[in-house]
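Dropping the structure in here first, questions after.
With one protein chain removed, the remaining protein chains of the complex are shown where they sit.
So, chain A:
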Amino acid sequence: MSQPIVIVGSGLAGYAVARELRRLTTDKAVVMITADHGGFYSKPMLSNALSTGKTPESIINGDAEKMAAQLDITIHSHTRVEAVDTSNQSIELSNGERLSYSALVMAIGADQVRLPLQGSGVSKILTINDVDDYKYFRDVLADKKRVAIIGAGLIGCEFANDLSATGYQVDVIDISPQPLGRLLPPEAGAYLQKKLEAVGVNFHFNMTVESVDQSDTMMQLKLTNGEKVDTDIVLSSVGLTPRINLAKKAGLLVNRGIVVNQLLQTSDENIFALGDCAEVEGKVLPFVMPITHAARALAATLAGKPTPVVYPAMPVLVKTPACPTVVAPPESGHAGEWRVESNGEGVKAVFQNNSGNLLGFALLGQATAMKNELATKLPPILN
């Protein structure tokens, strides 16, 4: 009897592979190993759950039992993979069991980066990386009024908008001079800043946090300019770092992420990786759409038809209702410049090379209506 396909991780990537695989074949055994409860939910929904009236419980679409039945797979919840024995094609689990695999899929995601900070409140700094983190955050938030967010990237801006729109006092601190510093040219950043400020978000730019202290009644952040921010909860959202340790320990090639080729195959031919943990042909893309494309290709490969993943242009929707925003950042290292048009209703920023080819864009406010038209002119990310 052939060994099962083993998927490590029950996030969007893990479930997407299981779902796509079941569309193609029902006769392959699939086992999912997950460190958490194993329920299926949409992680992007966490950052606007307050505004949309969702609770951590209502975000979970199906628990492990329901998902296992629905997809005809076996799920081991609250179980970690401790080690991978590539020569014997087996894994060692935290419960002491060993499991053989015909193919192993690493869909283990990324960790939130934690800044090295000083102060008595550092251990109280929260990060939100999964629904359990989010549940804890909502429990803590229940009797509080103020939240300080370190990092004005995608996640920081989305949570800032969601909290501010639902009545919390929100401070956001970032080292860069604007929100979404890596994605938006300055004029677009200024527009987003203005719109978020209009719903009450209080930004502190060009600033880092020196210390986070905790007293009986509140938390206090000291910024590099000496400014003090009083708050109740500190949320850190300064970026993601792919989880590479398991792959590294197994002797697989890793770089920023787990290195895979266009077949999503690691340096071991029976082990694959996708999602936030993977570096596909040099690209680490921690977004939903790449997962959808990767899962389809990988499912076909696992079903017996080797299929390289192809990424079209994949604009990212920023869930900041105070300022609808879509970004398709140009690949780093590409020469070109931003051209920005703006009026009171929005900003259209396009990044072109000197031949006039569109390489990226950022659309804010009413300009988001041009998303589809512009997206068709972008080069594919991987083909």
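Just so we're on the same page, a contact is a pair of C-beta atoms (placed from the backbone, for glycine too) under 8 Å apart; a residue touches a chain by one contact, two chains touch by 3 or more; residues count from 1.
As a convention for this text, contacts and distances are computed from a predicted model.
Of the options "Glutamate/aspartate ABC transporter permease", "Rubredoxin", "ABC transmembrane type-1 domain-containing protein" or "Nickel import system ATP-binding protein NikD", which is the UniProt protein name for the chain that has been left out of view?
The chain we cannot see is, by its UniProt record, "Rubredoxin".
Consider the whole complex, including the chain that is not shown, and state which of A:Ser10, A:Thr34, A:Asn48 or A:Asn161 touches that chain.
From the options A:Ser10, A:Thr34, A:Asn48 or A:Asn161, the contact with the absent chain belongs to A:Asn48.
Name every residue on chain A in touch with the hidden partner chain.
These residues of chain A touch the chain that is not shown: 12, 16, 19, 42, 44-45, 48, 52, 61, 288-289, 291-293, 317, 319, 371-373.
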